[in-house]
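Let me give you the structure first, and then I'll get to my questions.
Complex shown without one protein chain; remaining protein chains in place.
Let's look at chain A:
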Amino acid sequence: MKSKLNKPFAATAFCMAALFAAQAHADYTVAIAGPMTGEYASAGEQIKKGAEMAIADINAKGGVLGQKLKLEIGDDACDPKQAVSVANAMVNKKIVFMHGHWCSSSTIPASDIYNEAQIPMATVSTNPKVTERGLKNIFRIMGRDDQQGGVAGAFIASKFAGKKVAVVDDKSAYGKGLADETAKGMQAKGAKPVLRESITAGEKDYSGLVSKLKAAGVEVLAYGGYHTEVALILRQAQQVGLKLSVVGGDTMSNNELVTAAGGNADAVYFTFAPDARANPSAAEVVKRFRDAKVEPDGYVLFAYAAMQLFQQAATQAKSVKYADLQKALASGSFNTVTGTMSFDAKGDLKAPGFVVYKWNGNKYDVVK
């Protein structure tokens, strides 16, 4: 009788001991979050591909501080409400680092939760507000919309001098911010948009906007928003015989634009960080991505760089505790595939750059 009782007890005790042992040697969990589903899912896919490769590489080299990394993937579908619940779920999973979110409108509410839970994060969201709220845990590994808009505005003023320009946004935090900054950038160079409009993202029919542009004789559309709407606008413009050049932001780097625009994407210009694929330091990683049949465009290398950032910061700090990691990120300088990164007091990149690209068939090239 006695031994019968003891056996399960011993088993339980053993299991618990094993559990504690496992916890003591637990892997570090890092996370990415972005639109894995929904209209912008192709961007989420890029982030996932980049992060997975980075984690595999880091683990192959022995991990971080002797621990392996484990990746958690959060799907916010670019919905601010869902972003908050993803953030809460990630906090419960005890992540030590977050790369995300992607849409500015998701990053802003989610970052408050990570800040409260003391989790450092690296994001590519470009809305200025992301780093303007005094949060210490957030680091932006991409430029800001005021920089991006300035570059786009100056480009429009010189390249399309004398042509009629309309500035349109999709009412999102990212789109409206970028469009406002682009208009400001144009005005700084003495160019003035003839129209300023907003549309509702996620619809299919933009013929009203298109005919308004046509009636106003607009030749250049400066657009703040995501690529899916631009594709539809271009298709519908072509239907009524309107030739439009589009100048957009970093989201236009998605090659889904080319297929969705049905051969009309060649007149799309966009600002984006300097092409990291051309960096000599990235050559080896780029090659391995291509071997794995992944073209490292868009956000792929940024996701890779974010993981490198975490690895180097943790190595410098010799800890993954928030206070140490935050200090290391704020003060250090890091060599990543997208270039050398260091951050100012707000958490913005010290030396961000934006270059203008143009779509040409299935790939984009720098506009000289």
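The criterion applied here is as follows: a contact is a pair of C-beta atoms (placed from the backbone, for glycine too) under 8 Å apart; a residue touches a chain by one contact, two chains touch by 3 or more; residues count from 1.
In this text, contacts and distances are computed from a predicted model.
Q: For the chain that is missing from this picture, which UniProt protein name fits: "Branched-chain amino acid transport system permease protein", "D-lactate dehydrogenase (cytochrome)", "N-methylhydantoinase B" or "CRISPR type III-associated protein domain-containing protein"?
A: "Branched-chain amino acid transport system permease protein"
Q: Which listed residue (A:Glu72, A:Glu197, A:Glu219 or A:Asp275) would be found touching the missing chain in the intact complex?
A: If we include the chain that is not displayed, A:Glu197 is the one touching it.
Q: In the full complex, which of A:Ala231, A:Leu309 or A:Val356 touches the chain missing from this view?
A: Selected residue, touching the omitted chain: A:Ala231.
Q: Write down which of A:Gln118, A:Ser211 or A:Ser342 is the residue touching the left-out chain.
A: In the complete complex, the chain left out is touched by residue A:Ser211.
Q: Quick one: say which of A:Lys68, A:Lys129 or A:Lys171 touches the chain that got left out.
A: A:Lys171
Q: Contact with the hidden chain only, please: which chain A residues?
A: So the residues of chain A touching the missing chain come out as 36-39, 41-42, 171, 197-200, 202-209, 211-212, 214-215, 228, 231-232, 235-236, 239-241, 256, 259-260, 262-263.
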